[in-house]
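All protein chains but one are shown in place.
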Amino acid sequence: MIQVGIIGGAGYTAGELIRLLINHPKAEINFVYSTSNAGNKISSVHQDLLGDLDMKFTDTVNPKVDVLFLCLGHGNSVKFLSANTFSDNTKIIDLGNDFRLENDKVFQEKTFVYGLPELQRDAIKKANYIANPGCFATTIQLALLPLAQQNLLSNDVHINAVTGATGAGTSLSDTSHFPWRDNNFSYYKPFTHQHLGEITQSVKQLQNSFGSEILFMPNRGNFSRGIFATLYTNFEGTLNEAKDMFKAFYKDAKFTFVSDEVLHLKQVVNTNKCLIHLHKHNNKLLVTSITDNLLKGASGQAIQNMNLMFGLEETTGLQLKATYF
Amino acid sequence: MIQVGIIGGAGYTAGELIRLLINHPKAEINFVYSTSNAGNKISSVHQDLLGDLDMKFTDTVNPKVDVLFLCLGHGNSVKFLSANTFSDNTKIIDLGNDFRLENDKVFQEKTFVYGLPELQRDAIKKANYIANPGCFATTIQLALLPLAQQNLLSNDVHINAVTGATGAGTSLSDTSHFPWRDNNFSYYKPFTHQHLGEITQSVKQLQNSFGSEILFMPNRGNFSRGIFATLYTNFEGTLNEAKDMFKAFYKDAKFTFVSDEVLHLKQVVNTNKCLIHLHKHNNKLLVTSITDNLLKGASGQAIQNMNLMFGLEETTGLQLKATYF
Amino acid sequence: MIQVGIIGGAGYTAGELIRLLINHPKAEINFVYSTSNAGNKISSVHQDLLGDLDMKFTDTVNPKVDVLFLCLGHGNSVKFLSANTFSDNTKIIDLGNDFRLENDKVFQEKTFVYGLPELQRDAIKKANYIANPGCFATTIQLALLPLAQQNLLSNDVHINAVTGATGAGTSLSDTSHFPWRDNNFSYYKPFTHQHLGEITQSVKQLQNSFGSEILFMPNRGNFSRGIFATLYTNFEGTLNEAKDMFKAFYKDAKFTFVSDEVLHLKQVVNTNKCLIHLHKHNNKLLVTSITDNLLKGASGQAIQNMNLMFGLEETTGLQLKATYF
Partner (left out) sequence: MIQVGIIGGAGYTAGELIRLLINHPKAEINFVYSTSNAGNKISSVHQDLLGDLDMKFTDTVNPKVDVLFLCLGHGNSVKFLSANTFSDNTKIIDLGNDFRLENDKVFQEKTFVYGLPELQRDAIKKANYIANPGCFATTIQLALLPLAQQNLLSNDVHINAVTGATGAGTSLSDTSHFPWRDNNFSYYKPFTHQHLGEITQSVKQLQNSFGSEILFMPNRGNFSRGIFATLYTNFEGTLNEAKDMFKAFYKDAKFTFVSDEVLHLKQVVNTNKCLIHLHKHNNKLLVTSITDNLLKGASGQAIQNMNLMFGLEETTGLQLKATYF
């Protein structure tokens, strides 16, 4: 069994990793590190795990685990790896944004590979260190990459996306206070969301000539899980040509599917899927892309990367029952 | 007291009119017409009115009321007015979309004035027949008209807006079934919503030269009331110039205000207000506009129009306590 | 105009008082005291008030206002009145629980009258100092008092009630964090809620012999506003006898009504009403009682008390448009 260590164990993405790993047939949780909760039962924080898991949080790491997941606030992965040493054989998957960009990808002689399987499955298989993509970044890239691969992104891209409240994490805040958030809607960081860097980097990896603008409006929805993204840009081909292109791009994808029907967010909640729908209006191609921000947008994709890195079937432990309601 | 008749009394907009009129100091409900509910207490349908109102629905109209509100499905106002005759002194306010467009505005020798007070307060004051604007149309126009007035809409306009479930009316439907809608998100009628006609018409009324595209994505949110719209377009001026322009345009507006702070939807729920916020990013001006779809987007604006038509203070009966939570 | 001062201006109940008072025809806000927000616009905290109110929070009180509302955490009214002196002519309405019980009602030679109008309208009219009832306490008492008045509470009373998240106030907490609260349900303080004291006191005021148990289960619902309470106890009479008794008890009530139809919570949201429904099953009488916890359960009832104390029509400024959706 693959021995797994989790750092930052009290947050949402760590919780999701634990939920996935307790049912993963080839991996085993070795330790869950949380300084603030050390000594407490994991199920005292992730309370749905009662009956599933007796393990406690620890403040001691096992430096010899096979794989380490970093579930830390942005900037803290660098700090953690500077202060703690692991075996050279320990693979690392960082769920933060410390190593995602070209300029950040080498740290302590480790080279982090950007972990979007649909873009670079082969590189991931060979990687020892993975920078797991952001949630908005995953959802939006999967809507753009088939176009980029064909060098068809020649105009501005207009993106509007809504995320659930888990996207803002476990920290209490005014905009996650129930009386505020319930039945409310708002936006944040208009046109400047930090995931734009990853998105642009991946688009240029496929379409080096890309020089248009990506205009991205992120919104806060009054739901807990999921990202619903729509984007449009100029596209001269027919709708069928677009569908064929997307289906070809995703023909080997295990979790990304093109839907002929219009989508709604709950189709993917509590799954590792990304569903994509295409619509043509005059010369615009409208692409809808939906994911669960905590799974395909974070911990599910991290396990998918782990599976690839360890030579397992990509879907191992990720065939999840959707909630749907 | 102004005697009021309401046609189509069982729907949401009629319910809102009744809620407003029972506290209106200058108007009195004369009858509420609903063929399907005739003989039943109004409070058996609009159940919050228990204790406020003993009146019953009727299937007989009083043709001599001072003002008639038509709260019918689209297309049915024409049918109703064809089948029923009212006094020449009866003013009519149609909440449907039958008379909003230039080509539809004359019917039975009646000329309907488009009832957006911020655009044509003076014409409304003199009007006997009002076509009350649509909810998306109101929210979006109020974000565009100050720019149109200055002939500054010279590029495509990108609009994303989310509406609550009341926007789809009282008819039961799959996409308003609670287990589907709860914690969900979806879009409908991409780029082709029927309110585009009104919006374009009003923009051209102020900026005849307007020839760019309006790209409008309407979405279904998992809340009950309100519209949250964001739009952006090219704008060469500064943010302060934009603010000055919008504040000047709305200096006499009783319900439309420019906010220096970022907005969230619940600021306007259960009020007749439209709040607007401006943000500049590079050469793009981002305008946020929020309303309660049933009030400023429908019944509240209808009462506002009635007030203007009858020479009352525009805010009469519309100084509402916001719900906020 | 009655000059009003509000202490503790940043909380939910103060916000509701402000929303009510800006439209109250006989009262005027003189100052809103908040040490943490002094100098900031009131609309920067209560953000729906943009366009309604330009006033700022202050940290200075005007000791000569006609009426003072205390919107402080429990225990803090005593502290505040110990540290601040007001005119002898200043009436005080405390929305906290410092003066509600017989043992607490005299403070600094001021005698606080328990401000439930349905129970003691006449005493309130003559009072200078009011202890405004708790939200659960109001909702539950209004379901029990007609029985107590007839000395008919002879067995245990079983109460289950659900409150919205505003009931827990503005302080951020784990159980008001949106990802936790959304689509969730839980209980707290089983059988020991602090409002039991008030409830028992009022019941005994009408039925001195009352010696049975009141078993009260308070729950947290995943909505923002409102209390839905059901209670049952033995009752030997018929349903019609019960209805007659309740209707007689509330024949002069301005906001409490008996519904012949089954109730649902949103009938009272954003109103000052309490609706009551009766149902008989074998020898049990089931009483449903619903209120908006922030209005009839707090700030609305406080204004109702103010109206009575100043000789105004009880409903002044309280004829509110229900939200309903």
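Each chain carries a letter (A, B and C) given by its place in the written order, and its residues are counted from 1.
Definition applied: contacts are C-beta pairs under 8 Å (C-beta built on N, C-alpha and C of every residue); 3 or more make two chains touch, one makes a residue touch a chain.
Values in this document were obtained by computation on a predicted structure and should not be read as measured data.
Novice: Touching the hidden chain in the complete assembly: which of A:77, A:166 or A:186 does that?
Specialist: Once the missing chain is taken into account, the touching residue is A:166.
Novice: Thinking of the whole complex, not just what is shown, which of C:64, C:79, C:126 or C:284 touches the missing chain?
Specialist: Considering all chains, including the one not shown, the answer is C:284.
Novice: Which of these, C:224, C:272 or C:307, touches the one chain of the complex that we don't see?
Specialist: Counting the whole complex, the residue in contact with the absent chain is C:224.
Novice: Give the residue, chosen from A:119, A:148, A:242 or A:294, that touches the chain omitted from the document.
Specialist: The single option touching the absent chain is A:294.
Novice: Of A:193, A:273 or A:296, which residue touches the hidden chain?
Specialist: Considering the complete complex, A:273 is the one touching the chain left out.
Novice: Can you list, in ascending order, the chain B residues touching the missing chain?
Specialist: Touch set of chain B with respect to the missing chain: 12, 164-166, 170, 172-174, 176-179, 181-183, 222-224.
Novice: Which parts of chain A are in contact with the chain that was left out?
Specialist: Interface with the chain not displayed, on the chain A side: 12, 15, 19-20, 22-23, 44, 46-51, 164-166, 182-183, 224-225, 255, 257, 259, 261, 264, 266-271, 273, 275, 294, 319-325.
Novice: Taking the full complex into account, what residues of chain C touch the chain not shown?
Specialist: Residues 158, 160, 162, 164, 175, 179-180, 182-188, 190-192, 215, 217, 219, 221-226, 228, 230, 232, 262-266, 269, 279, 281-282, 284, 286, 288, 325 of chain C touch the chain absent from view.
FYI, only the chains that are shown with their structure count from here on.
Novice: Going by C-alpha centres, which chain would you call the most central?
Specialist: B
Novice: Measuring from the mean C-alpha position of chain A to the mean C-alpha position of chain B, what distance in angstrom results?
Specialist: 40
Novice: Roughly how far is chain A from chain C, going centre to centre by Cα mean, in whole Å?
Specialist: Each chain reduced to its C-alpha mean, chain A and chain C end up 46 Å apart.
Novice: Please output the residue numbers of chain A that touch at least 2 other chains, ranges allowed.
Specialist: Answer for chain A, listing residues that touch two or more other chains: 164, 179, 182-183, 222-224.
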